[in-house]
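Just one protein chain is left out here, and the rest sit where they should.
Entry: chain A
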C-alpha cells in the first residue's frame, strides 16, 4: 500500500518535467530556425575526421559485466543483513563463504587486469 504515493509521485514528476520542457518551446524565439551549421555535429569547430562507427572498447563491457555480478552479490547481502540476528553463526559463515568465492573471482579479474583502465 505504501507504493500508492510513489505511483502518484511518479505521475506528478512526469508531468512536471514535461512542463519544464514545454515552457522553453513556448517562449523561445522562432527567428533562429535551423540552418545547416546549427544542425551539424559539434566537433570543436571542425568537420568530423572519420567515420563515427568506431570500434567499441571492450572495457566498457567488462565493467558492466562486473557491475552485474557485484550487483547480484548485493542482492544476496540484503536479506542476510536484515536477518543476521536470527540466523546465527551458521548463517554468518555461510555468507562469508559466498563472499569468499566472490572475492576470489574479484582477485582473478584484478590480477588479469580487467580493472585497470590505462
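Rule of thumb we're sticking to: a residue touches a chain if its C-beta (ideal position, glycine included) is under 8 Å from a C-beta of that chain, and two chains touch if they have at least 3 such contacts; residues count from 1.
Following the convention adopted for this analysis, contacts and distances are computed from a predicted model.
One chain of the assembly is not displayed; among "Light-independent protochlorophyllide reductase subunit B", "Probable cytosolic iron-sulfur protein assembly protein Ciao1", "NADH dehydrogenase subunit 2" or "Electron transfer flavoprotein subunit alpha", its UniProt protein name is "NADH dehydrogenase subunit 2". Those residues of chain A that touch the chain absent from the view are 90, 101, 104, 107-108, 111-113.
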